[in-house]
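One structure is given here, and the rest of the page talks about it.
Note that one protein chain of the assembly has been removed; the remaining protein chains are unaltered in position.
Up next, chain A:
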């Protein structure tokens, strides 16, 4: 198995597996975030549970971070290798005649997602780690005794520039997934009469999930 990352197909499959993991994670992330629209109390409770349960904090969270880092590093490695496979480029190349813009620009959509993720970590993850493990406050509450998660979320979406940036980030995620979702199935060797039906689902996932995140950001911006 260690040799698998030395082969083209091995790298392709590893890329797809990390992507599957990220797509499941994002679904879960969305399910929790959307609670903030319908029920701030439930959102607070679930956030507190996610933020303090050891299995999530010390097992799943490191796996997730590894998954993200692996995915984008592998993405860059593959891009460099693939560029090297054609040393002289065409004087005229009509890429749009045979493939989608999304499929040819995964590195760009992915690159913008990475920029977004860095900002997102600075916005939410670093303060969270600081409060819990550096300051040592595991209570999850504000000085007035109420849960802090919902308040923090709403506060973050006050400035319009951040809302705009988040929306842009999700547009790039949609572009990434419009190609990526079905590509990942192809990578692991699934392309048959069952996966044909998955195409439509993939498109829906790629558009609806990012759109849902955009909705949440706009909702909190305009409602408070």
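Simple rule for what comes next: contacts are C-beta pairs under 8 Å (C-beta built on N, C-alpha and C of every residue); 3 or more make two chains touch, one makes a residue touch a chain; residues count from 1.
As a convention for this text, contacts and distances are computed from a predicted model.
Novice: Which of "Ion-translocating oxidoreductase complex subunit A", "ABC transporter ATP-binding protein", "Ring-1,2-phenylacetyl-CoA epoxidase subunit PaaA" or "Succinate dehydrogenase/fumarate reductase iron-sulfur subunit" is the UniProt protein name of the chain not shown?
Specialist: "Succinate dehydrogenase/fumarate reductase iron-sulfur subunit"
Novice: Touching the absent chain in the whole complex: find that residue among A:64, A:78 or A:165.
Specialist: From the options A:64, A:78 or A:165, the contact with the absent chain belongs to A:78.
Novice: Could you tell me which of A:55, A:97 or A:135 touches the chain that is not displayed?
Specialist: Touches the omitted chain: A:97.
Novice: Contact with the hidden chain only, please: which chain A residues?
Specialist: 1, 4, 7-13, 78, 81-82, 84-95, 97-100, 103-104, 106, 179, 182-183, 186-192
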